[in-house]
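The structure that follows is given in the form of structure tokens.
Complex shown without one protein chain; remaining protein chains in place.
Now for chain A:
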Amino acid sequence: MKVNNVILQFTAKIVFFIIFFFAVHIFFAGHYTPGGGFVGGLVTASAIVLLVIAFDLNTVHKLLPINYIYVVAIGLILALGTAAISMFVEQPFFTHFFDYFYLPLFGKTSLHTAALFDLGVYLVVVGVTMTIIQTIGDDE
């Protein structure tokens, strides 16, 4: 039976951006407030799952043509690479570095290599969740 999903689809289009930008906020706020890579990744994955529910698996794959296995691989490489940077400057493995920079729009900002490690965690969580859901949902 062909049903008319216009309300669900239109709401999903708007709510997707609210959830996604909230996930980005959680990710960047993780150093000083509750949040971080894991929660941000899960919220991002739930935003994509909302699109999958409202539309279709193939439509979402056309919209975001991403192979999530590669996202997991990139995340793992990023996390390992961040941990391995310190070995090149004769520091123990997993030593993090931070400094204060004056960026043009943000003013005085502290940039920390832990954010790169968190980005790796974020990509792994998004990739794993979306792989699980695509694999289960694609079962025909």
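Criterion: a residue touches a chain if its C-beta (ideal position, glycine included) is under 8 Å from a C-beta of that chain, and two chains touch if they have at least 3 such contacts; residues count from 1.
What we mean here is this: contacts and distances are computed from a predicted model.
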> Which of "Energy-coupling factor transporter transmembrane protein EcfT", "Tyrosinase", "Multisubunit sodium/proton antiporter MrpG subunit" or "Aerobic carbon-monoxide dehydrogenase large subunit" is the UniProt protein name of the chain not shown?
Replying inline: "Multisubunit sodium/proton antiporter MrpG subunit"
>> Tell me which of A:Val15, A:Val39 or A:Ile133 is the one touching the absent chain.
In response: A:Val15
>> List every residue of chain A that touches the chain not included in the displayed model.
In response: 1, 3, 7-8, 11, 14-15, 18, 22, 25
